[in-house]
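A single protein chain has been omitted from the complex, and every remaining protein chain is retained in its original position.
Now for subunit A:
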């Protein structure tokens, strides 16, 4: 299981995970969407060699996964753990990923860009994720000429990633701001200072399980350090707002809150059929309950792990079988009962 899911990081009561992503392209190759399979294979070899033969300590840490060699269930499973992207799956004839054993680093090859370096850590760890990404970037660059231009910086297939090619994001669990309706102000303010807010698992405008992803939109004309400190400042503010909203809820609506949390717990522990969105909602309630000290004797790590395990790809991999949507709802309920004991 990926480190970001099984370990608890700093500010874990609110920040689920931190991600830093770099987009890079190699000189002399067209961008992946018009790359033929032969050239794509050549490119893959170049990147793999630069990572693996470039550094003997890294050699044993990475698994190479070609999208065309694995099943759709496995692809989905990696996607749900954020180790690969929808674009890599869409390019499954040419796409591959180098993933380290801890599942904190994934290097996507022939995604929208030739190389996407991605570092994913539990909790709020911007500097550490940034350092990891930098080390990999420098290592690859020792052997490869990146497409780079003095004015536009790192050149990318899509102009929205130009310049630094850096996308930094944090995943936040904001139940109290959501329940009190204050979330709208946060979303509006974030948009105004150039940050994007997305719901988890890309369900349109539906913020599943009160999970929100905040990331930078601008990548050109701003330094990497500025991007990181912007995200860091905004995240710290949101954390403070969420904590004070939780305190207020606890003081003014304790019974109501307790009732909600224990009802959710009851459903999770006893239900026989459970949709994904219902499960996400109930897990969110229980995490809030634990953070506020309303429920004891519960394991936050199990709940984090469950958030991933109940997704369609992970669920089918866990039970090692293809499941229809209605079968998944039954197995999901079963898995949750087993894990909550």
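By definition in this document, contacts are C-beta pairs under 8 Å (C-beta built on N, C-alpha and C of every residue); 3 or more make two chains touch, one makes a residue touch a chain; residues count from 1.
Criterion: contacts and distances are computed from a predicted model.
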Protein that the absent chain corresponds to, by UniProt name, given "FAD-binding protein", "NADH-quinone oxidoreductase subunit F", "Protein arginine kinase activator" or "Pyruvate dehydrogenase complex E1 component subunit beta": "Protein arginine kinase activator"
Omitted-chain contact residue, chosen from A:77, A:147 or A:190: A:147
Option touching the unshown chain, where A:166, A:195, A:308 or A:335 are the choices: A:166
Sites on subunit A contacted by the missing partner chain, in the whole complex: 25, 27, 29-31, 33-34, 36-37, 90, 93, 112, 138, 141-142, 145-155, 157-160, 162-164, 166, 204, 218-224
